[in-house]
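Single-structure report; data block below.
One protein chain omitted, others in place.
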Amino acid sequence: MTRLFSFLTGLLALIGAWTAIASPEDDRINLVNQLTSVYPDIKPHDYIHGALAFDPDSMAQYLSIMQLPPFLAALEAGEKRWKTPFKNGKTYAECLPNGGRMIAGNYPKFDPLRGRVVTLETAINDCRIANGEAAYAYGDPSSMGLLTAYLRTLSDGMKMNIQVEGEAALQAYEDGKKTFYSRAGQLNFSCANCHIDNVGTRLRSEILSPVPGQATHWPVFRGGDQLVTLQERYQRCHRDVRHVPDQAGSTRYDNLEYFHAYQSNGLPLQASVFRK
Amino acid sequence: MAEPMKIRASVKGDDAEVKCLMNHPMETGLRKDAKTGALVPAHHITNVTATVNGKPVLDAQWGGGISKNPYLAFKVKGAKKGDKVVVNWVDNTGDKNSAEAAIG
Partner (left out) sequence: MNILRRNVLKGAGAAGAVSVAMAAGLLKPGMAFAADWNKAVFESKDLGSVMGAVGGAGAAAGDISVKAPDIAENGAVVPVEITSNIAGTESIIIIGEKNTQPMLAEFNLSNGAQGFISTRIKMGATSNVRALVKAGGKMYTAAKEVKVTIGGCGG
């Protein structure tokens, strides 16, 4: 009896441990498998187009607009910011890895020394502070937004490559995952309710986009001229479900981005893009 | 004051296709400012002209119903690689912009 009891508790502990350690890669593969089983005709590569992948009419408009997108001047303004040296004469390219090229897919990354997730925007602000400049507000479209709209184009074609290594990194990932699956707001929706459970169906007039591919193309230019960063998008999602959003760059949003970007691993980056 | 426009021109079969992107707010004069409620004055391109090697190929009139940062593409038969395309616009305030490109 005692032996049976200890066997059962041991088994339960084992099952508990097994579910707790479903790895980030298991999460990602499960999501893709779930999507491809429901939508066998949509190739995972097309997930980078979000809802457009589910509607040829929308996709045709996107492709037409992207030939010469209305926001080209904004990208040029971002390029100017990127190339303008700090007061000490140094540049962003000198403090980011590889001169800032083909790096965006490595962010967010977990910094074990600081015990926190570092987004590309955090890395930019680290660079600014190290060079005696004031940090930009993460959510400011006219500074950080323009700068990253250009910077991310330098990583076009790179595959998303988020790493979760070590217990502390996994904890940050799991925290982001918890936010993603937690119901919130007066409407009591989680991110997952729409972007996992109801991908490809319509919420009023909108087709819901899949999680894999969602983190590959930021900032977006809504309507061709309104710049929206990824964490501003989180804020809008939270507002849409009548939940009080965080400031961009909060620990909750950084961890959410860490989980969220991981689910796009292996998909090519393309910045910046048109969205409706 | 206005940012220069972008022109991309390339030969496709018998035609050269010219694509332009202009930078302009294209205010209709009918839109109300979200904060003040006041009408935003009309400010839009009214005329666009294009030439290939100095010969006029396009003479257009526009209202405020063309999208902000307008896009325009047209095709010219017989235009060849290296031919010079010039596109000009004028807006309702008298502001002007011109750009040229060689057909590639």
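We just call them A and B in the order they show up, numbering each chain from 1.
Going forward, a contact is a pair of C-beta atoms (placed from the backbone, for glycine too) under 8 Å apart; a residue touches a chain by one contact, two chains touch by 3 or more.
Keep in mind it's a predicted model, so treat the numbers as computed, not measured.
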Given A:159, A:178 or A:222, the one touching the chain that is not displayed: A:222
Hidden partner chain, residues of subunit A it touches: 50-51, 57-58, 60-62, 64-65, 70, 195, 203-206, 208-209, 214, 220, 222-224, 228, 233, 236-237, 240, 274-276
Residue numbers in subunit B that touch the chain omitted from display: 15, 19, 26, 28, 30, 46-47, 52, 55-68, 70-79, 92
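Simple rule for what comes next: only the chains that are shown with their structure count from here on.
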Approximate Å spacing (C-alpha centroids) for the pair subunit A, subunit B: 36
Subunit B residues touching subunit A - in the complex, by the definition given at the top: 3, 6, 8, 19-21, 23, 67-69, 71
Partner subunit B, residues of subunit A touching it in the complex: 65, 67-73, 76, 224-225
